[in-house]
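A protein chain is absent from this complex, but the other protein chains hold their places.
Our next item is subunit A:
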Amino acid sequence: MAIVGIDLGTTNSAVAVWTPEGPQLIPNALGEPLTPSVVGLDADGTVLVGRAARERLATEPERTVASFKRWMGSGHVTRLGRGQSFRPEELSALVLKSLKADAQAHLGTEVTEAVISVPAYFNDIQRKATLDAARLAGLPVERLVNEPTAAALAYGVASRQEGTVLVFDLGGGTFDVSLLELYEGVMEVRATAGDVALGGDDFSEILAGVIADDQRVAPDSLSPGDRARLLRVAEAVKRGLTAAPEAAYEIRLGEAVRRGQLDRARLEAAAAPLLHRLRAPLERALSDSGKRLADLDGVILVGGATRMPVIRSLVVRLFGRLPLVHVDPDTAVAQGAAVQAGLKARHAALEEVVMTDVCPFTLGIAITENARTAGTTQVMLPIIERNAAVPVSRAHRITTVHDGQDHIEVKVFQGESLRPDDNIPLGQVPVTLPKAPAGAETAEVRFTYDINGALEVEVAVVSTGLRRRQVFRNGANLDEGEIEARFAALAAIKLAPREQAENRALLARADALYAELRGDLRQHVAGRVARFEREIAEASGSEPEALRAAFASELDALEDHRFRF
């Protein structure tokens, strides 16, 4: 019996539980709080999740997949190896399953429910895809929480400070900004803005481009393995540049080993367009909340990408103050999700805490002003304006434009543009009306946006009392039957046993190292792997621990020899 909070991230995921002392992170089988959101298929069809899979990204690029959160809510299908294909929901479900297993092992009880965090800027379809993923994982989820809100919850519960704070959440794949007011136990989100396609991964991609330029290779011409290695080196260089002003790298592309060096100035210059994109959401969140910069009492940085000095200096420059360091940027969201789980379970320690959130985007329908332009010019009629506090229900009346018009197709859009075509279509609700002169028949369109970010549209014809209610699931979402079928299919898939997770991660690391090395060192690694496998098979009691430690330290030494980051 436990409700857990899960941060299902682009790069890393984490799970935490609310305890009377506060949110507590749950370590995975490797004893680490963060589980990489990477899924891979082993040679024998076993599914690997987490670090073991991440280590195989470079060696088995065709059988491993990462950053699939970016495809959530799209129909994107990933093929792993031969035959097996997965939707992003299923890949997420595999990660959720592994997190659930970790939580159950740690807590010793069944996990009955979870609160999952999603980027604030996730739309209706992406949120539903996340809920589908939870169902596929056999994890009942009733509540989604926005990531920056979760981070602020973690901060608010930990610090108990009052004031206005801005949460700057730059994760692996998404960017969110939320402005909150904290007072009297109330955490009120005033405004949220974001960019769903901007994150730490983009910085890695840009660095990969810079490295490719330096080495005079065209990234498109690389083999998948080379490309994965390039990205991996770019990622390592990014981390290196976080720790030091310069980073050297060594990369094997094809047969040639190439060396080079990058410094922070290069990164900053190359990332200038990305840094520029960070500004628009910040400005919008401030202006929407009606706050001024001087009103801010603190800035909270969330997400691993905010460790980058480039980002930190941007924040300091924009806000003229040092960010608060009360929360760990990597785990704040998971901790906040756990707080939300505690709120949901009505834990006594959280009795005095209430959180109110907002809908970060405008929801509306396409209308036209008169019949002549009906076919060509349509404009958005906003029904729920962005940053309205949720849950919210708003209605608007519309009338017919043609004489004898017998039905209305209510097209629902999400976005800020006046032109519906520039916004994201969510779906449509057709209703039939009695024939009448133009303008005589009216219908009421009511939008209800609930606390999880799910939209329900109801269209009522005033004269006949006919009502049509619709919750949107577009083609990208799974329907009931499909979920059942896929749930069964996923249950049949073998997940690598938890007990072996550590061994698998180590072996995957050794494999990656083997692929990088050449000559004698390579043979040495091969021999060492064989010895480790033999020893671990014969080991008993506490011996495996010692064996793993010895193997890991040898791998460390070899890696140090190889990479000078």
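Simple rule for what comes next: contacts are C-beta pairs under 8 Å (C-beta built on N, C-alpha and C of every residue); 3 or more make two chains touch, one makes a residue touch a chain; residues count from 1.
Everything below uses one rule, namely that contacts and distances are computed from a predicted model.
A.B. asks: Of the candidate names "Nucleotide-binding universal stress UspA family protein", "J domain-containing protein", "Dipeptide transport system permease protein" or "Heme exporter protein B", which one corresponds to the UniProt protein name of the undepicted chain?
C.D. replies: Missing chain, UniProt protein name: "J domain-containing protein".
A.B. asks: Which of these, A:Asp213, A:Glu409 or A:Asp422, touches the one chain of the complex that we don't see?
C.D. replies: A:Glu409
A.B. asks: Taking the entire complex into account, which one of A:Gln378, A:Gln414 or A:Asn503 touches the absent chain?
C.D. replies: Answer from the full complex: A:Gln378 touches the omitted chain.
A.B. asks: Which candidate, A:Ala105, A:Ala158 or A:Val186, sits in contact with the chain we can't see?
C.D. replies: A:Val186
A.B. asks: Of the listed residues A:Ala248, A:Leu275, A:Ala388 or A:Ala526, which contacts the missing chain in the full complex?
C.D. replies: In the complete complex, the chain left out is touched by residue A:Ala388.
A.B. asks: For subunit A, which residues lie in contact with the unshown chain of the complex?
C.D. replies: Against the left-out chain, subunit A lists 143, 183-186, 279, 282-283, 286-287, 290-294, 309, 312-313, 316-323, 325, 344, 351-352, 354-357, 365-372, 374-375, 378-379, 381-383, 385, 388-411, 438-439, 442-444, 446, 450-451, 462.
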